[in-house]
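Sending over a structure as structure tokens; questions will come in a sec.
Every protein chain except one is present and positioned as in the full complex.
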Amino acid sequence: MMATLLVFLAGCGREEISTLIPAGEVAQDQFNLLILSSIIMLFVIIVVSIIFVLAIVKFRRSKMGEDMIPEQVEGSARLEFLWTAVPIVLLLILAVPTVYSTFDLADVSTMDVQAEDGTSSNLTVNVTAKLYWWEFEYPEQGIVTSQELVVPTDERVYFNLISADIKHSFWIPSIGGKLDVNPENVNTFYLTFDQQSSELEDGVFYGKCAELCGPSHALMDFKVKSVDREEFDQWVTAMQSEEPAAVEGDLALQGEELFGADGLSCIACHATSGVGEGNIMQGPNMATFGDRNRVAGYLEHNEENLKNWIADPQEYKPGNLMPAAASLNNGEELTEQELDALAAYLMGLTVEE
Amino acid sequence: MDINQKYTPQSWPDHPETATMEGKNKFIGFWLLLAAETVTFATLFATYLALKDKGPSGMEFSAAGLFELPLVFAMTMILLTSSLTSVYAMYHMKNHNFKAMQAWLGITVLLGATFLGLEIYEFNHYLHLGFGFTNSAFSSAFYVLVGTHGAHVLFGLSWFIALMLRNAKRGLNMYNAPKFYLASLYWHFIDVVWVFIFTVVYLMGVIG
Partner (left out) sequence: MSSIAQKKGFGATIWDFMTTVDHKKIAILYLISGGFFFLVGGIEAMLIRIQLAKAGNDFLSAGLYNEIITMHGTTMIFLASMPLLLAFMNAIMPLQIGARDVAFPFLNSLGFWLFFFGGIFLNLSWFMGGAPDAGWTNYASLALASEGHGIDFYTLGLTISGFGTLIAGINFLVTIINMRAPGMTYMRMPLFTWTTFVASALILLAFPPLTVGLFFMIFDRLFNSSFFVVEMGGNTIIWEHLFWIFGHPEVYILILPAFGIFSEIFAIFSRKRLFGYTALVFATILIGFYGFMVWAHHMFTVGLGPTANAVFALATMIIAVPTGIKIFNWLLTIWGGSISFTVPMIYAVAFIPSFVAGGVTGVMQAIAPLDYQLHDSYFIVAHFHYVIVGGVVLGILAGTHLYWPKMFGTMLSEKLGKWTFWFFFIGFHLTFFIQHFLGLMGMPRRVYTFGADQGWDLFNAISSAGAVFMAIGVIILLVNVVMTTIKNERVGNDPWGDGRTLEWAIPSPPPFYNFAQTPLVRGLDTFWIEKMDGNKKGMIFAEPLGDIHMPNNSIIPFVISLGMFIASFGALYFLDGDKPWALAVLIIGLLITFGSMLVRSLKDDLGFYITKEELLEDAKGGKTDGH
């Protein structure tokens, strides 16, 4: 009994990622379609099952007698009509919301609506998928972040998706269905976030890549922080400040130097300021690294994991494009102390209080 | 079926290509193969249309600028004529007139070879302009579509020649009549495909 119950409860999955616990209007619509179609399909299954069970119970040869030759019935036009017509009716019931919803979810006509001051009244995020990480550009706000998408709740957020290399697919299961991220064209859709992610156990929604894109496809996760509009605006303002966050402590200062052009030149690929345009830098933006929820998108957010990751990225995300630390350090492995310094510096990069 | 049986125009059946079970099977099987070929070319056409004029940014080639109609029109006429001559060949095959059939097939082969020669000249011309196979998606799609047709022409020519040589001494019988018939059917198919290439690639290309 307990085991069954456990299975049933686990059936809903985690609220950060389950489509069965929708946290946005789009996912809710899709969930409703799931329930509607499940009910109709359950009806079909029950009808078939009843006929099926009756047939195999009633007409066993042990009951009918070994030598019995059944009547060789040819068929029945009336029955054929019945089981052609009824499914058509059931499908019509499904077809109406299908067509409605298909057009509704693809409706991005309000995307470019402008407020009186000429700014866009809706938030648009340009998403660029790269080998095993995600970049989020907020063109109106002039800021860029990566791996963690920050969005306001209770309004439509529009997404422009494009891939910089291989085809990926953008999916936040509890917020709404996926859309492919193609290398040749921009795909556009919208989502709404009805729940603040701070209410979740992990504090973020989980996003996934849903299209096989190479060895680390399974690890190409991102996180979504949904906050109310006010907090979102504060975050944008913090991101927009050109002034880099003050680096505190000797260790972190040493890390900053290592990170910079005179050290390992990490900065050649990783910007540390959130201001800028998307799809320019080769590596993820580090401006909010200290605020993140995961290292490399999936490892627990602590210095130990960060150091391991920097020392040997291929070990943790096979096939990713970040060079091994030794290759930037004249072939020598980084010392424990250097790794500590880098970790301290990166963990200090934050725009939140 | 006896391969050594001698026929006269009187004893020769009206439809020698389907007079035997083997012939009937080949006849239907070949039509089905042509159905598959049609799908193949349809796929190539669709791809070509999708990739027409598509290339790296700043590509200098376009269908309107590249293709010139006079040569292609001449090629079209030559191939159409060769289709007609193969019809004459089949007319004589059905009348059991082996020599006339061989002669008309010979003309067909000559016309086909001329077509192929002109196509090679045309490709060579494009290559000299810098429009090579690896130039762009457009060039890849163009060469694969037109080249696949060219390969079919080559195969059709080889087939005709092999049949003519193999049977030169022994004349028509119920065993090789279906083969001649199918080769000519194949030739018509190639011709029809070319008409589509002429229209879709060249005419629509030049007009824009």
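Details
To keep things simple, chains are lettered A and B as they appear, and every chain counts its residues starting from 1.
By definition in this document, contacts are C-beta pairs under 8 Å (C-beta built on N, C-alpha and C of every residue); 3 or more make two chains touch, one makes a residue touch a chain.
This is a predicted model, so every value here is computed, not measured.
Although one chain is not drawn, the whole complex shows that of A:Asp29, A:Glu135, A:Glu148 or A:Asp291 it is A:Asp29 that touches it. For the options A:Pro70, A:Gly118 or A:Gly331, the residue in contact with the chain missing from this view is A:Pro70. One of B:Gln102, B:Ser140 or B:Ser184 touches the chain omitted from the figure, and that residue is B:Ser140. With the whole complex as reference, residues 1, 3, 21, 24-25, 28-29, 32-33, 35-37, 39-40, 43-44, 47, 50-51, 54-56, 59, 133-134, 136-141, 144, 162, 166, 175 of chain B touch the missing chain.
By the touch definition given at the top, chain A reaches the unshown chain through residues 6-7, 10-14, 17-20, 27, 29-30, 33-34, 37-38, 41, 44-45, 48-49, 51-52, 54-56, 59-61, 64-65, 68-76, 79-80, 83-84, 87-88, 91, 94-95, 97-99, 101-107, 163, 165-167, 169, 171, 173-174, 176-180, 182-185, 187, 202, 206, 208-219, 298, 318-319.
We take it that only the chains that are shown with their structure count from here on.
A separation of 52 Å divides the Cα centre of chain A from that of chain B.
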